[in-house]
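Below are the structure tokens for one structure; questions will follow.
Here's a slice of the assembly, chains where they normally sit.
Read from first to last, the chains carry the letters A and B; within each, the first residue is number 1.
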Amino acid sequence: MLIDLFSPSVQHSLDIAGIFVFAISGALLAVRKNFDVFGMAVLAEVTALGGGLIRDVIIGAVPPAAFTDLGYFLTPLLATVIVFFLHPEVERITKAVGVFDAAGLGLFCVTGTVKAYGHGLGLVFAATLGLATAVGGGVLRDILAHEVPSLLRWDRDLYAVPAMVGAALAALLLRFGALEGPAYAVPVVTAFVLRLLAMRFHWRAPRAWHRRSAATEEV
Amino acid sequence: MLIDLFSPSVQHSLDIAGIFVFAISGALLAVRKNFDVFGMAVLAEVTALGGGLIRDVIIGAVPPAAFTDLGYFLTPLLATVIVFFLHPEVERITKAVGVFDAAGLGLFCVTGTVKAYGHGLGLVFAATLGLATAVGGGVLRDILAHEVPSLLRWDRDLYAVPAMVGAALAALLLRFGALEGPAYAVPVVTAFVLRLLAMRFHWRAPRAWHRRSAATEEV
């Protein structure tokens, strides 16, 4: 069943689902920043497609997937329409959005790694671009919205580390030719579960050594 | 006459004119941000050439036009010199600058669409890159100047929508092989006039549904 699950057409559906939830987060930030409907659409598109765009430009896969697949392009516009009319309802289910976002994170860090590896990059670099695929759109979203990238802030639950683990795992499995069939789900689910746990238990990454101890002393 | 108007050499002159007015807006923002003359030149170059640069990197037309045509490169430096010595005078004719900027917007959204289409992109994507060509430089300018991109703010007169209409119109005409001779002017002038009307009547785009009604209730 899992083999069917990741056939090309199902892979495409999962991509669309990931793009959709990322676009929701972009459109919601636009609402909070008081942007108009056009700004919502821009943030939705950039959040959903920006990570893959960065990856494709770096590996030379131009025009990028975002500019060849109409489904990829239209999905963020659908998310924009939904948030435009229903954003208080969407805000209320933030937790559910967070779960879907975690699923998108898990999926994109693996598909990004696979695509970069397929273009001949080394394993470390393929995993790095897998990470960039998963988190790049969110960084571009925050830069356009004139916010400190939430990816870099210490007071946010771990976001990049789950994607990093998933991408590294995918690269390892690729190395041993084992990222096939059901095994494809292993790094996706690992990243997904790690992100859910990070949200549930508010996992944080440490800050620089002395600053942290200084902060402790202050207390 | 219009056919002559858009011969290659006149097309190039129009490009230069559009680059010049975009560069003026970049250099003026640098003055307002209290940047030095080098910062003025950087913002002028980025504002004028950034949109085309993004387009060319995405369609794989490297090195981009901005790095092969010396006229494209030197024009923003000329704009910088003028603003450096005469910026109060230039500020005073802001309205005239706005008209020229609208002309640049109309021109770039069409040339960008045509170039992307010529590189084999679909119509929707070609029009999107036409829009990116017209507004991308301004977004990069605002990011470098550490401002909220004026493109995304709801309290600014419509800027992207005229370019979007022009780009879509150009794509449609391309589709039917009709973007030739005098017809080339149709989308350019449409975007130009729409932008002028938006400035004249302070057209705005709506914000998300409930927020807007909430704001109304507050009043």
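The rule is short, and it goes like this: a residue touches a chain if its C-beta (ideal position, glycine included) is under 8 Å from a C-beta of that chain, and two chains touch if they have at least 3 such contacts.
Keep in mind that what you see is a predicted model, and the values were worked out from it rather than measured.
Participant: Given 2 placed copies of the single sequence, how many copies form the entire complex?
Facilitator: 3
Everything below uses one rule, namely that only the chains that are shown with their structure count from here on.
Participant: On C-alpha atoms alone, could you tell me the rotation angle mapping chain A onto chain B? Nearest 5 degrees is fine.
Facilitator: 120
Participant: Counting in whole Å, what is the centre-to-centre distance of chain A and chain B, each centre being its mean C-alpha position?
Facilitator: That gives a centre separation of 30 Å.
Participant: In their complex, what parts of chain B are in touch with chain A?
Facilitator: 57-60, 119-122, 124-125, 128-129, 139, 143, 146-149, 151-154, 160-161, 204-211
Participant: State the interface residues of chain A toward chain B in the complex, per the touch definition above.
Facilitator: Counting only chain A, the residues touching chain B are 30-31, 33-40, 42-43, 53, 57, 60, 62-64, 67-68, 70, 73, 83-88, 143-146.
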